[in-house]
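Missing here is one protein chain; the remaining ones are kept as they sit in the complex.
Labels A and B are assigned to the chains in the order they are written; within every chain, residues are numbered from 1.
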Amino acid sequence: MIATAWRVAGVGFSLLVVLAAGLLYGVSPDQAAFLNSSVGDLTIGFAVRTDDLTVLMLAVVGVIATCVQVYSLGYLHQRAASYHALVTLFTAAMVTVVISDSLFFLLIGWEVMGACSYLLIGHYWERRDARSGAIKAFLMTRLGDVGFLFGIFVLGLGAGTFRISELDPAAISPGLLTGGTLLLLVGVVGKSAQVPLQTWLPDAMPGPSPVSALIHAATMVAAGVFLIARLYDVFSASQTTMTVLAVVACVTMLFAALCAMAAVEVKRVLAWSTVSQLAIMFSALSLGTTAGRHAALFHLVTHAAFKGLLFLCAGVLLHQVGSAAFVVLRRYTRRGRLRKALRVTFVTMTIGLASLAGVPGFAGFFSKDTVIEAAWHHARDGSVVGWIVLVSVCLTAAFTAFYCMRMWLWVFFRTPALAGALGAFEDENATADLDEPDTSKLRDAPWVMLAPLVLLAFAAIALGYVDGVHLDWVIASVSTVLVLLGALPAYSLWSRGADPRPVLLEREFGVGTAYHVMFVVPVQLLAKLTVAGDRDVIGGYVRGAGRAGTLASQGFRKLQTGNVQTYLTAAVVGVVALAVLAGVIGS
Amino acid sequence: MPLILPLLLAVVLFCIGVYGVLARRNAITLLMSFELMLNAVNLNLIAFDAWRVDGLATGQTLAVFVITLAAAEIGLGLAIVLLLFRGHGHVDADAARDLAEQERQETPELQEKGAAT
């Protein structure tokens, strides 16, 4: 009953967001403040605004949220009430971020999103990996958010206002501007899982797949991109911040793409791919040009469509097959069943992967080309940042094509290699790969789950043409060549039944372990030390004071002899001593 | 009469009293020594009153108070001495140590006894 109410409310709310985006489309930009209160010379309160960016993001959030809510009707079987309530709350928080004109209002949405993400990753709280993934996600984003809060202080006090529309970079001294934007960048890096706070996103994958689609692919992690686009004047006024952003983005996109190339679980590949694609958006933003901002937002929109689609497809695999690990999916694929049984999923996922890889004609191709074009124009003007971005994005495009091709082939196709490449994903026990799963009951998902897939697959193609096709043929052909360069090795490896995964990549450069050793273990030690200190040092003083009192009382008890004359003698001696003392002091 | 003479007498009396209180063991002697000390004070009071005539005769009044108090005190003191004699069969102040601090281990027993009665 309650679950049904929340289901209806969830779908209704996300449709409302779409409706709001439709109504606000074309409305001239406006702001409104409410619930303000002043603390000293500062005004702390809320404000909303509408402009093109707001409408665009509202539309993205609304559409993806609707797809996810509808999809979840079929996907979720247990604890649906809390799930739908949290997804709705998340949508509301994201809307808050998008429409906010006050930095604090934005922060509320920003962190409530993080909390919802935490709760939803922990939706399957029986599972250990879900529990630890949830905590990791919250703590790492929270660490970033501390920087974000300080950034708000620096910028807000520097400009004397916490309203985004009144934040004038010219009014802030350059030092504060750089400091403030760098601190905001810390929050952005945490939220969007960029290096060095990237490890939480792949570990967030034990959450339900629709949640991964909504939160960890389309909206929340893209909020960082949105924020920089929103504060673009402020950010682009600081050259240092933009350079740092470019370096972070370029390192992240290559790092994450390399990790995705060695991951052996569909959702984990997609998670690393998300990190990498977000980095592409950041690199476009870091150019500091209008074209860069436009390219980033364009890529944000197409990425939301195709990555949301891909996560939902992974959800179908999880839902129908029971696992999204390559090793399990391979057992079904060896008979060629998976492709035939899950026909709609196969087609939509193919579209999604093609779009992600940047196959010409799909949305991802156009948006990535826009980024490359923007970088090229910037690089041509003699910018080092432009060159770095250009090279990194091109390399990443090839890597992306590699892991898309690899995943597509291994998941859906029987390899022509000898013995069907037994043990390509099974390290310890190659013969376990021979287990034949019962494939007779394999069906495609119910229509409530497939309808969003079809819609998003359509979007993953059509969105590329919304912006109007204006291709630079040189760049387009270069990027096509890059896609081929990435896809061919994947095909060649697959056809030989080999999947070499370098240890370094498989362990994701050991960053997670390093963080554990560097931060978690010392904090645990310190915690033990603090408790011991409280008990033995501070508590020791208190207990010692008590014991000293008891000891002193035992000593004084000895004076109580019971002999009246002893007492009197003491009294007389005391009086005489006092009299003498009085005399000495008096004279 | 010079003031010094009665004051000297008072000092002598007081010192005898102090000596008696501190050094003698018999409780009756103790009480008598208290009386000596009190009377030494009385002598002081009267001597100062005669020396500094203020019309209100405060010294004399106070002396009368002290005499009254001393009477009451001696009554109470003798009663205690009487009880001491009944309980212990002697009036030796040194030997009467019922109020001495007991050893720690005995306290719970005492409390239990007290609770029982």
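Methods note: contacts are C-beta pairs under 8 Å (C-beta built on N, C-alpha and C of every residue); 3 or more make two chains touch, one makes a residue touch a chain.
We take it that contacts and distances are computed from a predicted model.
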Record-based protein name (UniProt) of the chain missing from this complex, from "5'-nucleotidase", "4Fe-4S ferredoxin", "NADH-quinone oxidoreductase subunit M" or "ABC transporter ATP-binding protein": "NADH-quinone oxidoreductase subunit M"
Displayed partners of the chain not shown (whole complex): A
Residue, one of A:V448, A:A462, A:A498 or A:V523, that touches the chain absent here: A:V523
Candidates A:A47, A:V60 or A:L107 - the one touching the absent chain: A:L107
Candidates A:S37, A:S440, A:T550 or A:S587 - the one touching the absent chain: A:S37
Touching residue (missing chain; options A:A5, A:A32, A:L488 or A:V531): A:V531
Given A:P29, A:G175 or A:G539, the one touching the chain that is not displayed: A:G539
In chain A, positions touching the absent partner: 35-40, 42, 44-45, 82, 104, 107-108, 110-112, 115, 118-119, 122, 125-126, 131, 134-135, 138-139, 142-143, 146, 149-150, 153-154, 157, 523-524, 526-531, 534, 538-539, 542, 546
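Here is the rule we use: only the chains that are shown with their structure count from here on.
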Complex contact set, residues of chain A against chain B: 554, 557-558, 560-565, 568-569, 572
Residues of chain B that touch chain A when the two form their complex: 18, 21-23, 30, 93-94, 96-101, 104
